[in-house]
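Removed from the display is one protein chain of the complex; every other protein chain stays in position.
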Amino acid sequence: MATDIIMPQLGESIAEGTVVKWLIPVGGMIQKDESLLEVETEKVTLEIPSPATGLLNEIIVHEGKTVPVGTLLARIDSAPPWEVVNRVGGVVVRPMASTPAGDQHHSPAVRQLAREHGIELSQVKGTGVGGRVTKKDVLDFIAQSGSQVDVAAIASEPSMGEELLPFTQMRKTIADRMVRSKQTSAHVTTFFEADFSSITKFRETLRQDSGQSRRLTYLPFVVRAATRAIRDVSIVNSSWGEQGIVVKKDIHMGIATALEDGLLVPVVRYADRKGLAQLAKEIADLAERARSKKLIPEEIQDGTFTITNHGGFGSLLSTPIIHQPQIAILGIGAIQKRAVVIDDAIAIRPMGYLSLSFDHRVIDGATADQFMAKVKHYLEHSHWEQIL
Amino acid sequence: MDVAVTAKEIKRDDLLQMYHYLRLTRALEDRITALYRQGRIVGGVYTSHGMEAIAVGYASALERDDIIAPYHRDMGAFLIRGFTPGEVLAQYLGKRAGPSKGKDGNVHMGDLRRGVFGFVSHLADNLPVAAGAALAFKIRGESRVVFTGTGDGGTSRGDFHEAMNLAAVRKLPVVFYCNNNQYAYSTPIRLQMAVPNVVDRAKAYGMPGEIVDGNDVAAVYLAAKYAIARARAGEGPTFLEFKTMRMHGHSEHDPAKYVPPELLEEWKKEDPILKAEQLLKQLSYGDDSYFQEVVERVKKEVEAGVEFAEQAPLPEGPEVLEGVFADKADSY
Partner (left out) sequence: MMTMTEATEDVSYVDAISQALDEEMARDERVFLMGEDIGTYGGAFKITEGFLQKYGEWRVLDTPLAESGIVGAAIGAAMMGLRPVVEMQFADFISCAFDQITEVAAKNHYRWGAAVPMVIRAPFGGGVHGGPFHSECPEGWFFHSPGLKLVAPSTPYDAKGLLKAAIRDPNPVIYFEHKFLYRRIKSALPQEDFVVPLGKADIKRVGNDISVITYGAMVHLALESAQTLADEGIDLEVIDLRTLIPIDKEAIYSSVRKTSKAILLHEDNKTGGIGAEIAARLAEDCFDCLDGPIVRIAPPDTPVPFSTPLEEFFLPKTSDIVSAARKLAAY
């Protein structure tokens, strides 16, 4: 049963009125005689009481609009508008008059935002249905308070020159892992240089051909070359087992990913079975989700080899630490145009250094160099258009 | 008509080759049945036991670049097209080395390079597809032919009707056959159709039809040759009804108690291998010691296939996700 709310005549000779403010949001519950909206005329602003009890089903005239007396402003349904017709999805409205703070149901988006920004939701005013805190309410709250939140308490001495940065879980984990890796493996690093011209050329052709943004970074190419080299020198894809060296037949490639506050190594599974486009896609996806903390545990497990792209800020060479229980890690440095000698003449080529740290318990320098020679070969001589 | 007279038209070597394939088909399917009974093959096993002459006869009459769109009692055709016993057994064992790489089982094999379509379990679905391949030949002006067929049960389905009709209307270079082995699972022919012979339907579609002794490989071969020639000459489709008897159950798990034993006893005398040997003797192309040689030879071939298939690796779980979509489509 619907009740019409019309613009009342608020005095003789008054012909129109302005809706100033709806005191109940659409879908909200209202009792008879409770104030429903504020209306203004030339002479006066008044609160209009509701003629019925029910749910404010529909607002037709919105705040700020001026209409003649008698205009239909809204409708109240005395029965809740559950699904009358199985056509429009039910936004099931809970007729909550008010809810005690802290007891409220918060939507996933609201909770996520609160988590990310360290906000106490009980402090946030809700403007949604039934006083619910909406995503916009949280965003507005953040904009107003304008503070970056530190989750841990900061204890600092009044004296200058010293600041204590408490350990985060991530930092503790990284520290532990790095030290133990160094204590476990006999780390040796060997350096090679590769000519990236064929890759650069291919990237350029792709960019021109596709028109849209079909850009590949250098990383998928390096991954691909590494997987092929691993197939040739498979002992590089192994681990130190109890009874011997366990050579892994599957290649699950860890991609070291820098985060704001640390480092994660998400894994591209069966990396040798994937073409460049797919590798690029997966690497980008994993990196994004690593940074937004959306990886699941399975995605950072079971890596068999790791690649670290340390050239982002200009680093040329590196001595990376092996990601246990693997036995090697390949670093790729910044790719720069250098003067090189080809056929006894000087040419300008985009060159990059490859740094391989390996576990000398498992393989010797000759094997490591064999592997790296293969990586270099595949980087320089693959038919990329067939691998896309 | 004395078949031996017309069989003389067939080259001696061709007839001997057909005998070889009759023996190979029998040996392979018997071995598959044995492995099934030992529990080493899972899933369904459908053989052409006692009906080998049909596939061997018609496949021998085709050119290499003609297309075969078979159904599940055409093992002989697969072998003639170069599917090895090893591959077939790998298929049955669900190995990656089988033509389906484990994605489908038993006789659901196919390979466009060898000109054989992989069929589905829904019988008669292969017939419109065969007509379509024939349409492609006609559109491209190629003198290639498609040979396709199904069992007596399959002819009750709508796709049989739609394919026969389309092929006749457009005079497509396709030969349709029916392996009438008198039973569709447990349904005898009298509950399957109201006409006495399946071939009675051919006229309704406007194509010629012929009844052929399905257990006489020479008769099958000659009838097929005739129909294929018609198709190649642009005269349109022909329908061949191969009369035979299903000597085993619908599949190897079916004891087929619904078949009167006397019927089976009678048809044992008509065994296609027996008849082939009789014919070869009549024509002086072979004798018992020769036949024994062939038996030994195919036995070795089959055993080599068993060894290959048993050692071949099974596919791995994640491979289930491969191959849903194609990256490219070639011409054949």
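The chains carry the letters A and B, assigned in the order they are written, with residues numbered from 1 in each.
Keep in mind that, in the parts below, a contact is a pair of C-beta atoms (placed from the backbone, for glycine too) under 8 Å apart; a residue touches a chain by one contact, two chains touch by 3 or more.
Given the structure is predicted, the values throughout are model-derived calculations rather than measurements.
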item	value
Residue of B:117, B:221, B:239 or B:267 in touch with the missing chain, whole complex considered	B:117
Option from B:32, B:75 or B:127 whose C-beta touches the chain left out	B:127
Which residue of A:109, A:179 or A:347 touches the chain not shown here	A:109
Of A:16, A:40, A:58 or A:250, the residue in touch with the unshown chain	A:58
Chain B, residues in touch with the chain not shown (by the definition above)	67, 69, 99-100, 103-104, 108-112, 117-118, 120-122, 125, 127-140, 146, 158-159, 161-163, 165-166, 169-170, 323-332
Positions on chain A contacted by the hidden chain, ascending	25-27, 58-59, 62, 85-93, 107-112, 128-129, 132, 134-135
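We adopt the following convention: only the chains that are shown with their structure count from here on.
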item	value
Chain A-chain B separation of Cα centroids, rounded to whole Å	58
